Structures are given as C-alpha cells and as structure tokens.
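Only one protein chain is missing; all other protein chains are in place.
A, B and C label the chains in the order they appear, each numbered from 1.
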Amino acid sequence: MKSLEQMREDLVSINISILDLLCQRARVALDVQQLKKKEGIPLFVPEREQKMLSELVSRNRGPFPDETIRHLFKEIFRASVSLMEKRTENAMCVSRSFRSQDLVIQIGDKQIGKDPIVIAGPCSVESAEQMDQIGGDLSRLGINFLRGGTFKPRSSPYAFQGMGEPGLKILKDTARRYGMISVTEVMDTRAVELVSEYADVLQIGTRNMYNYSLLREVGRSQKPVLLKRGFAATIEEFLWAAEYIVSEGNQNVILCERGIRTFERQTRNTLDISAIPLIRQMSFLPIIVDVSHAAGRKDILAPLGRAALAAGANGLMVEVHPFPPVARSDSQQQLDVGEFSKFLVDVGLDPRPVEEVAGLLTAQTHATRSPTQGASS
Amino acid sequence: MKSLEQMREDLVSINISILDLLCQRARVALDVQQLKKKEGIPLFVPEREQKMLSELVSRNRGPFPDETIRHLFKEIFRASVSLMEKRTENAMCVSRSFRSQDLVIQIGDKQIGKDPIVIAGPCSVESAEQMDQIGGDLSRLGINFLRGGTFKPRSSPYAFQGMGEPGLKILKDTARRYGMISVTEVMDTRAVELVSEYADVLQIGTRNMYNYSLLREVGRSQKPVLLKRGFAATIEEFLWAAEYIVSEGNQNVILCERGIRTFERQTRNTLDISAIPLIRQMSFLPIIVDVSHAAGRKDILAPLGRAALAAGANGLMVEVHPFPPVARSDSQQQLDVGEFSKFLVDVGLDPRPVEEVAGLLTAQTHATRSPTQGASS
Amino acid sequence: MKSLEQMREDLVSINISILDLLCQRARVALDVQQLKKKEGIPLFVPEREQKMLSELVSRNRGPFPDETIRHLFKEIFRASVSLMEKRTENAMCVSRSFRSQDLVIQIGDKQIGKDPIVIAGPCSVESAEQMDQIGGDLSRLGINFLRGGTFKPRSSPYAFQGMGEPGLKILKDTARRYGMISVTEVMDTRAVELVSEYADVLQIGTRNMYNYSLLREVGRSQKPVLLKRGFAATIEEFLWAAEYIVSEGNQNVILCERGIRTFERQTRNTLDISAIPLIRQMSFLPIIVDVSHAAGRKDILAPLGRAALAAGANGLMVEVHPFPPVARSDSQQQLDVGEFSKFLVDVGLDPRPVEEVAGLLTAQTHATRSPTQGASS
Partner (left out) sequence: MKSLEQMREDLVSINISILDLLCQRARVALDVQQLKKKEGIPLFVPEREQKMLSELVSRNRGPFPDETIRHLFKEIFRASVSLMEKRTENAMCVSRSFRSQDLVIQIGDKQIGKDPIVIAGPCSVESAEQMDQIGGDLSRLGINFLRGGTFKPRSSPYAFQGMGEPGLKILKDTARRYGMISVTEVMDTRAVELVSEYADVLQIGTRNMYNYSLLREVGRSQKPVLLKRGFAATIEEFLWAAEYIVSEGNQNVILCERGIRTFERQTRNTLDISAIPLIRQMSFLPIIVDVSHAAGRKDILAPLGRAALAAGANGLMVEVHPFPPVARSDSQQQLDVGEFSKFLVDVGLDPRPVEEVAGLLTAQTHATRSPTQGASS
C-alpha cells in the first residue's frame, strides 16, 4: 500500500483532472447551446439527460452506489444549465447582479429608496370627512404618503368591501389638497386602469402576491407598485413576484415585509426582520415594513419600527385612523393621530419633543377622541 | 358568615337572575334591530358600544378589575350581535346549519359527493398526442375526470406558463373523445368566460384561494368550481373562500385539500388530514384530496390516498403523465400510467389484480417508458 | 465549429472520463481512511478540505464561476465522506438499510409491530378507583395496553404534576389485575430506574424528544420505549432521537406520531399523516399514532384513527377517562368509555355492533356519566 503522503498526492492530481474535464464539458455545452439557438432547436430536452444518466450508471463499477453517481452528475448537468441561463436573459432582473446600485424611485418631488419614508393612513377610506381630517393631521406631521383602502380583500364576502371608485376619488382629492402621494390597493386585473387614474402608487396586497395575472397587469402600468409579501411566501417567491412586475417593463417596485404566518399567537403575524437585510443584499429594490399588520396590535409598533429601520428598511407603513374604535376594518391595530405622533418621535423619525409634535394636531381630532354625540345600540 | 351550603344556594340564585337578564336583554336588542331595519337606521354603531362599556366600567365597584367587566360585557354584546346575524342572511351559506344533507354535484352523468371520484391527468397540457395518450389510458382504467393545466401559475415568469387557449381546445377534444369530464385552472377574472367555454370544471389553484375577485367571477359562472385550499389558509378561511363563490349564486363548489406549508421538508407540503373530517362536519360541500401536491413525491401516494378516503374524502386528485421525466412542470411528482394503475389498486378503488389493470394500458404507453429515439443535450 | 452530433459525442466521452476519475478518487479515499484507522489518525480534517478547495478554485480558468467549482467539489467530497460513513458503523441503526424486516416487539404475550394495537387510558393516574374502573372497562373491550401519566410535564409549574410514585404503584397494580401492559411517561434521567420498576413501557413525551440525556438513559434500560415525536421535530430529527436510544443498546423503540405545530387552529396540532408511510419506508421500527393529542378534540378521533391505520400505522393511542369533565388534565380531549367503545367499532378494530360492545361496560361506568352526588363550587 502507498504511504499516506502518496495517496494524498493522488487525490490532489485526480481532483485537478476532474476540474479540467468539468471545464472542458462546460465549454462544449455552451457551444452546443449556441448552435441550437442559431438553428432554433429546443435547448433543454430532459429525455436526453435521463439517457445520459442511465448510460453512466450502467458503466458504474463502484465503489460509489448508483444513486451517488446519479446525484453527482445531476449536479454537474445542473451547473451547465445554470451557466447557460446566466448567459441568457433568464437571470432575475430584480437581483443585485443585474444592478448593483440601490434603486431610488421618484414620485413627484418625493423619493423612495433614500431617506426612510412613512406611509400612513386608515385601513379603509370611509368618508370625505374622515380622509380630510386624517390627511390634514398627517401632513402637519410631515408625512408625505397617504394610504387608504378602497377595494378591501376581506375573509368574509359579507364584511365591508371598501367604498370602491367614490373612495378612490376621495383619496385622490385628499392627497392633492395636502400635497401627498396616494397609495391604494388594486385587487382585480380589470380594475388596474381605473385605480391608476386616481392613485399614485398601486398596492398589491399580501393575499394577491401569487396572483400572477395581476402582477403582470400592474407591470404594464406606469405607476410605481407597492408589493406586499404573501404571509406564507418565502423570500425567494417574494422576489419572483417582483420579477413578474419588472418583467413587464415596470421597474418601480417597492417591496413590503408585513409579517409571516407562524404558530405564535401574541402577534397577528411574525415580523421576519431577517428578510430586510437579506433582500437588501439580494436585490436593489427598496423595501419597507408594514408594522401594523405584522403586529396586529398597537402596543409594540414603536420598537418594531425602530428595529425595522435599524435592520436597513427604507421606510415604514402604519395604519392611522381619526378614531380607531369606529373604524370599519382593522379597528384593533390602527393608531389615532395622537398615538401616531408619539410613534414618529419614538422611532426617531421626528426629532422634536412629543408635546411639540402632538401640538400640531387639530382641535377636531382631539374632540373625536371623546365622542359625546348620540349613538345607537 | 354563611355556611357553605347557603353560599352555594346564593350562587345558584344569582346565576339564574343573570340568566333572566341576559335573555331579557337579547329580546330588547332584537326589537331594536327590527325597528332600525324598518326605519333604515345603521344596525351596529361601535361608538355606542364603547360608550356603554365606559359607563359600566365607571360604575364598577369591584371585586372584578375593570378589564374583566369590559371583557364580560364585550362577550355579552357579541352574543347579541351574533344572534342578530343568525337571524339575517349573514350565516355562512356553505355551513351544515344552512343545509344538513351532503351536496351531490351532477356533471353530465357523473356525480361528485357520492362514491369516491378520481381526477387524474398531467400537470400541464403539452400536446394533442400527450393528451390523447393519457386520456385513452385513463379512460381504459375507468377514470372519469381528466385534469390538465393550460394556464399555469409558476414562481418564475420565465418558466413554462401553459399552452393557453390551444391547450384548452386539446383538453376539451380529448375529454369528449373519451367521455370524460375536463378540469382546468383559471387564473384571471378576464379568462373565466374563455375557460368556461372549454372546461367542465373550473379549478381555482392554491395561490388564488384569496383572489376574491376571481372567486366572485367563477361564482357568477354556471360551471362547477374545484377550489383548492391555500397552502397557508386556515380551514375557516378556506370555507370563507367557498362562501365567496356560493354568495354569487354558484353552489357547485368542490373543496380540495392539498397540503399546508410547515417546517417539515420530507414532503413538499403537509397533508392536513384532519381537515377532511372537520370540513365534512362544518360544511355540506364535497371535499377531495390532491395527494400529488401534498406529497410532492411519488413514493407515498398510495398510503396517502388510502388515508384520505378513510378520513372521509369524496375523492382523490393525482398527477399522471405519459412520460414524467419529460414533463414541462412538476416532473418529480407525476406518476406514469403504469404506476397510476398500481395506485388505483393500492388505494382500493380498483378491485382487480394489478396485472390485469396494467394490461389495459396501450403499447404506445409502454414504448414511451424506455425511450430510444434521439434527443438533444 | 463541430456538428451537433460531434459535440454530443464529446459530451458523452467527457462524462465517462469524469465517471472514471470519480470512482478512482473514491477508491483512494477509502484506502486513506483504512490507513488512518490503522494508525489512529483523525479521519476528517476540515482544514484540508478547505485547502483543497482553495487550490482548485485558484486553478479555475472558467467558464464556471468559482462558486460553482466550489459547490461541485464539495458534493464530490461529501460523496466520499458518506461512502466512508456507510462503511463504518455510522449509518443510522434504525434505518431499513440496517435491517429490512419490520421489528416486532414482544412484551409478555403481546406484540407490537404486527396487528394494530391500541394503547388507552387516562391522561393522568388520579386514584386507585379511577384506574380500576377504567382498567376493567378497557380490558373488557379487549384493550391490552393501559396508559396513565404519573409524572406530567405541564406548561405551568403550579398545574397538577401527577401523583408520582404512588401513581406508578396504582398503574402497575391495575395493569396486573387485568392482564394489561402498562405505559407511562418518564421525564427525568434520575427517575428512569424508579419508573422501570413499575412500568412495562417507558414513554418519552413530545417535550422531551430532544432531551438527549434522557434518551440515552432509557437506552440503557431493558424496557421498551414509546418515543413521541417532538411537536416541531422533523422526521429526520425524530429518527435521530430514536437512534440515541438504540445506540445505547435498546432496540425496542416504538415511534409515536402525535401531530406537529402549525398555523391551523381547529386542531391542537396538525397530524402529519405522511410521516407514517415515510417512516415505515425509512425505518424498521413500529410507529403508532396518538390521535388524542393530534386533534385536541373528541369529535374527529374516529376518522383520524381510520386514516392512521390506512396509512400503515401499527396502532393507535387514545386518552380515555371514566368521567372526562372531572379529569385533572386534558379534560377536553379525553373520551369516556362509551365514546371509546364506539371509536373502536368506527375505526374497524372491533367488528361487533356498537350496542354489543357498549353492553360490555360496567354499570358503575354508566352511573358516573350522569353524576348526581354533591359537588362543590
């Protein structure tokens, strides 16, 4: 028997021979691909791979079991295929390898992807008065992005489904009045055109992240898209959903982490904080965090907001309502404007003392917080 | 101090007084509701509930803490509200309380909801030859329901997205030729009309279970709908999704459990077997199990199929392809017809010996299983 | 440029050369290992692998990127390592590759691993009367395995923790009186000896599946072990936990699937039905299903039991209590004996009509189900 040293040298030289053959194989495979493209022959034919594997296994004399041989060659074949894919346009357009620099999305005179932004507003648009009240207060607090749902995806078909087009009009008017950017959800391919007429940013909700027809449709629109992560979507699936939009020509996608579904019950969802640095590493798209839906409760929004910004998020999304107890949806998790002004200070986005910030709010707002007008059972 | 016996008697009589008051309260609340309906006044006004809670808490002199008082009265108010809801049409139409008898859906001369059915066919329609081959073999095995995807929801926008309308035509022709019922997915509200022209059953895929616009749209169609459970949907959300369809007038919904997303990696999804008896208890709709997607592998389909039937499922769904290694999607989990014939025997749906069943398959089928024709790299 | 045909031939011959080198490499690696063993040199030294990878990458001239080269060689190295592991005793002793035939565990004149067994009894041993009552009824129903907890793992340290040794004595006496096999949980390494004196089968609960010290300790005992799957354990981790027991010399392990923790709320856990066929395929150990803990409710136990047996389970475990409403733990999910007798018929383990089976139960049992004796508030 050889000495240990000799055997080690053997291993090294075998390794190098394998390396040479692998590279040689890759070059031939690239040539094949080039020829096929020129002649219009299908690039990948699984039967052929199967046949090659069968031949190799039939030649195997050990000591590896057949399944190991099959596994190793599948890895080798896959490496060749992904080499070809990288050479074609198949690589994800939303990945850092496609564009290394952060994308900054310009909407009017506002920017997303630079300084942290805050998108705030009620879960649902409910009336012109409600929106005027909240829009006024938010703009006085320096908020530039106004959200409000007009088409609401609700678990029950009998729950409030949103005001529809009249709500869109109210949202647009309010945003214009206060110089804000409006953000609202679109749920139906057929409604993309309508919603685009009114809204500045089209939101795709968590339930529609896998609605590929809708993703393509907003990809064909000119409006920036706020894409929420599906509550059971992997990060990879999330980026592929963005790719659906970008592949249609619309690169202005803002990603939004909003919590995933787990076994924990204290929060409505589990905020996947790791998704922020991972996505910033994998993609050039801006990513914000919807703290309201992640928590599903109001008492931990400020620490979650601080954590999101510390992890690298490009902004926050918060549900704020003039008087949350009467909200027609999500009444548990919406802040009132007083709470929201404190939130801004707590997360460090407003450097002034809480009292000063709260002082900006209107008298009406305070009034609504202790309702005395008659109400029915 | 009173004796234990005396104090117990006190508790009993207090209980009874509370009971009387609760019932009295409910009767008044129903009267209020009736009057409001007549006069067109909004039924539920949250501010009023808030106000009543505040008053009650202000009168609390202990020993319960205020939060307990608030909690108990919220429960009492909720009970009144749900009493009213039950009196209106708000109860789930898909629940057993609405219809106690199992729904049997009639399609041509086939029935779903009585004897177990099997829906089989390839993941994707790929060509007329492929469909003719599989359709012929499946019908010889006694299968009445032919599935085949023509619009495919894929994670990547660059993956094969299905043949579209030409595929629908192939599916319809094949089904007619072999006297089968065709089942195919629809992904876009705008495509419901088109797909309805060709298919006998409209499938809503797992990714679109929360696509409420689509659910409403198929609810307005005349075709039976196969609704797959979202892979992260609770059973309650699943039934609400069915409710969306039924609320538009289409009661012919076939539910399909297909596994949920968990931490386990051995299977692509975790088949939630408990969902079968629970749903059969909660709803009158038929429920089948898609074993192929639940497992994501071929080697445990028969035991899963047996378990599903034993748990009360009204049928099974299986992906079967003439030659799985060349399938354009889901190639890992599709059975070939030989394996499928064995599956039928193993789950007890074909009482004949395996050899006899396998003997029904065509020569062409066998030929394709050891391909010798040329193929490219 | 060469023709397509020529290039394909090149690919085939390169494949074969790679194959030859891989096999040659594996043989040298095995020789190295043999020599090292003889000379007592550590078998695996990660630095060396790192160094070899660095050398190979430094020689890479494309077209593969460096990371692909690193990936392919890691796969090749891992194949060699797992080849060595298979040659040594490192392969899992609980796997089918170690023993192809199903293990049948003999306890007295009873067998586990052949005909389906049923383990039944209360969550907790509470008194001699309770155990006598339940033991008598269960044995009249033909049940051979009596469970009863005496050391209870409870979320709160203030909840009932079990009777301890007096409970063990009661359990043993009851089992002897009715000719049954006793099963009870052990939670502490220091208690294994004590519990072994009384119980016929040692149970490791779901919370202790990762308690490796305890697993080793029961592995050193002579008693069969019932090992429950951790509620968040993968199937692989579950088998490794069994391996801990077997590696200490005790091969008599009965696996028990009891549901995993997911987002679904209708059931306490989600019964992972796929685990049954997978584990039966991977291991020779018997596996049973605890339907009570999987469901956490009583109304779907029979369909779950049928599904478990249909999927290949070697038996069922059910919580049965003389009068569940007064049970000191798990009162929601325990059956009374009347319900249990119906369960046995429903799952097909008792072929007699329900009335005949129920008629075997004692008068006392019936009495307890409509208690009239005084009770305190």
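Here is the rule we use: a residue touches a chain if its C-beta (ideal position, glycine included) is under 8 Å from a C-beta of that chain, and two chains touch if they have at least 3 such contacts.
On a predicted model such as this, the values are computed, not experimentally measured, just so you know.
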item	value
Among B:Q24, B:S127 or B:Q281, residue touching the chain not depicted	B:Q24
Full-complex contact with the absent chain, from B:R261, B:H293, B:R306 or B:R328	B:R261
Of C:R27, C:R96, C:R207 or C:R352, the residue in touch with the unshown chain	C:R207
Contact set of chain C toward the excluded chain (per top definition)	29, 32, 36, 41-42, 45-52, 90, 153-158, 187-191, 207-208, 210-214, 216, 230-232, 236-237, 240, 243-244, 247, 261, 323, 325-327, 331, 371, 375-377
Hidden partner chain, residues of chain B it touches	1-2, 4, 7-8, 10-12, 14-19, 21-32, 35-36, 39, 41, 52, 55-56, 59-64, 68-69, 71-73, 75-76, 79, 82-83, 261-263
Where the unshown chain meets chain A, residue by residue	4, 7-8, 11, 232, 234-236, 260, 262-267, 270-278, 281, 294-295, 299-300, 303-304, 306-312, 376-377
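Going forward, only the chains that are shown with their structure count from here on.
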item	value
From chain A, the most remote chain by mean C-alpha position	C
Chain A and chain B, separation of their C-alpha mean positions in angstrom	27
CA centroid of chain A to CA centroid of chain C, Å	39
Junction residues of chain B, two or more chains touched	232, 236, 376-377
